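Got a structure for you, written out below as structure tokens; questions coming shortly.
Yeah, one chain of the complex is gone here, protein chain that is, but the others are all in their spots.
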Amino acid sequence: MKPSDIATPSPASTQPKPDDTTRYQRGLEKLREIDGEAGQRVIDALAPIAPDFARYLIEFPFGDIYSRPQLDLKSREIATVAALTALGNATPQLKVHVHGALNVGCSRDEIVELMMQMAVYAGFPAALNGLFAAQEVFTERGLLAV
Amino acid sequence: MKPSDIATPSPASTQPKPDDTTRYQRGLEKLREIDGEAGQRVIDALAPIAPDFARYLIEFPFGDIYSRPQLDLKSREIATVAALTALGNATPQLKVHVHGALNVGCSRDEIVELMMQMAVYAGFPAALNGLFAAQEVFTERGLLAV
Amino acid sequence: MKPSDIATPSPASTQPKPDDTTRYQRGLEKLREIDGEAGQRVIDALAPIAPDFARYLIEFPFGDIYSRPQLDLKSREIATVAALTALGNATPQLKVHVHGALNVGCSRDEIVELMMQMAVYAGFPAALNGLFAAQEVFTERGLLAV
Amino acid sequence: MKPSDIATPSPASTQPKPDDTTRYQRGLEKLREIDGEAGQRVIDALAPIAPDFARYLIEFPFGDIYSRPQLDLKSREIATVAALTALGNATPQLKVHVHGALNVGCSRDEIVELMMQMAVYAGFPAALNGLFAAQEVFTERGLLAV
Amino acid sequence: MKPSDIATPSPASTQPKPDDTTRYQRGLEKLREIDGEAGQRVIDALAPIAPDFARYLIEFPFGDIYSRPQLDLKSREIATVAALTALGNATPQLKVHVHGALNVGCSRDEIVELMMQMAVYAGFPAALNGLFAAQEVFTERGLLAV
Partner (left out) sequence: MKPSDIATPSPASTQPKPDDTTRYQRGLEKLREIDGEAGQRVIDALAPIAPDFARYLIEFPFGDIYSRPQLDLKSREIATVAALTALGNATPQLKVHVHGALNVGCSRDEIVELMMQMAVYAGFPAALNGLFAAQEVFTERGLLAV
């Protein structure tokens, strides 16, 4: 292996190979539908360090999983917000998915409720930190009087 | 503190104090509605070791949280199954809540779908172990051809 | 469910229902005894986003659990500081409980010792991050020469 | 959504769509090269419950990630065994990858060494449980005198 | 590196080097004082797979950490039982330390109390699984009517 000493992020590597175009396109649309600008910011942030990972992130989670019809998007976002709140070590991603949950039809109160419920399964600190992350998103979107 | 050397589990301690009767009764009904026999088995298993904890388990998660109207029970079980699959260290409780999810209206396919989605947030091993736990519950309930 | 679009945090919801007054009062006193101002700040921070969760936090952990006579408060804080250090994903709560441990009789050296021991059970990074969190609290309280 | 009450696992769903044939074939070969029979058993075990997940497992981790030339397979297995030992909640998958590590050139002693090192980052219990899982694999392969 | 194909666990490797004799001896005595037979069984179980790790386990956690006078052994075991209950992925080690806690002066009721408290910080499933692990130890020691 001959690693380059200074990164020259090849823009080409963000281009899916022909036979994955469908997954990539489908994933990009789904990402935009769910996470909106917050999702795009993640993709942009990855460009200089790991452009291939940006592509996988679009293809597998969004092109494969979220595009499946077996579960509606609101239920999917409930699951993701619950899991990220419980895991407690992925605050940036939790905030992206609080945006996502609001974008696909969850109300502010439902998201708060989910996080309260996580106190039962992952403890009160996990729930508290989830609530404070949600508060930032709600404030950013004008959903919380300040 | 004067601990008894041999436990004499006082049945009285499973009796809620008068002012908590509402929470306890409401919790017990909610536990039965959601988890059915699987929930009752947990309460029974706690009796010899920590009867007070059985009472708290009924009162706080079920009497307080699950009884709130802000989120429907199906959404609550989606959140719990997702979180326990992602955490990956609570298989017995995950199985109780796969029962619970089925009891409140989730389909077999929706539960499988949730667990597949957890591969994105907690890795493929967490998803695999969730699927195998679900498989045991599905088989027990005759929802899976053997 | 009809969520309000803009939150109107109802102050009334922080009022416990009559039959829970004892738990709430007992919890509030216990919270003040243990966590002092740091605990009050958590309750205040929750008011705009999840006032009901502030109430549950007072009632269950402090009104129910910490108020039980089966374990002294110093032992309880040793357990909490150890667990939060080991889990490693709840730094704000760990700092509240370093305050708490000092408030109920743990010495600075005992807290440092606990965190060193957590290297054995959760690894050196968890212990290091616990020590640095404790250092902030010690400095704030003038327990560490700067 | 209309879930079937009794599962009728459609064998067709394990067939990749035409444009993913390359990823699927490449992934299957890589899975066999790395995990051998232990990998195949995971795929077989998934068939009745989540055949689509078996396909994703072949396509993304093995067809996409492990097939990349940027890191040799021995280094990849060192990383996976280390991570699964540290996480500590995926023993079946850890055993599959102890097989995998041996298959791609790690020695018994290197695997033991890795797990000892994890005591530093995830604590002694995680290292101990990793070592006991490895012991089962070594015994199965006749690498440990009994 | 030239790994042996078949392990020939060198008994010599369990012998500490001269300058570590103090740590090793001190650790072995501390291990026996705290964990008794349960601790010895762990050391024995490691002999065929990782005898050096058995030595490190005696030297660092027990010879270095538990031998320090800054915290009494009862407080140390409270911390360890709390942390292992909260982490939830080390049941065998939790059971060893339930033995340890009883050996250094914790009562059955105090251990139960600790685990109940962990519901607040790590969720009800972690507390439940801790209680069931403790129940096995209590039953083994005749501390629980069956």
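First chain written, first letter: the chains are A, B, C, D and E, and each begins at residue 1.
What we mean here is this: a contact is a pair of C-beta atoms (placed from the backbone, for glycine too) under 8 Å apart; a residue touches a chain by one contact, two chains touch by 3 or more.
Since this is a predicted model, take the numbers as computed values, not measurements.
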**Study point:** Interface partners of the hidden chain - shown chains only, full complex considered
**Key:** A, B, C, D, E
Exercise for review: Using the touch definition up top, pick the residue from D:Y24, D:F60 or D:F138 that touches the left-out chain.
Suggested key: D:F60
**Study point:** For chain D, the residues touching the chain missing from this view
**Key:** 60-61, 65-66, 68, 70-71, 75-76, 78-87, 90, 93, 109-110, 112-114, 116-122
Review point. In the full complex, which residues of chain B touch the absent chain?
Key: 86, 119-126
Study note, to complete from the structure: In the full complex, chain C touches the hidden chain through residues 87-89, 107-110, 112, 115-116, 119, 123-129, 131-132, 134-135, 138, 142-146
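Please note the rule applied: only the chains that are shown with their structure count from here on.
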Study note, to complete from the structure: Check: interface with higher C-beta contact count, C-D vs D-E, is D-E
Practice item. Same or different, please, for the chain B to chain E contact, judged on whether over half of the interface numbers appear on both copies. Key: different
Review point. Taking each chain's centre as its mean C-alpha position, how far apart are chain A and chain B in Å?
Key: 27
Revision key, fill the gap. Per the C-alpha means, the centres of chain A and chain E lie apart by a whole-Å value of 40
Study note, to complete from the structure: chain B and chain C have mean C-alpha positions lying a whole-number Å distance apart equal to 26
Practice item. Among the residues of chain A, pick out those that touch two or more other chains and give their numbers. Key: 60, 65, 68, 70-71, 86-87, 109-110, 112, 116, 119-126
Practice item. Sort the chain contact graph into one of these: line, ring, star, complete or other. Key: complete
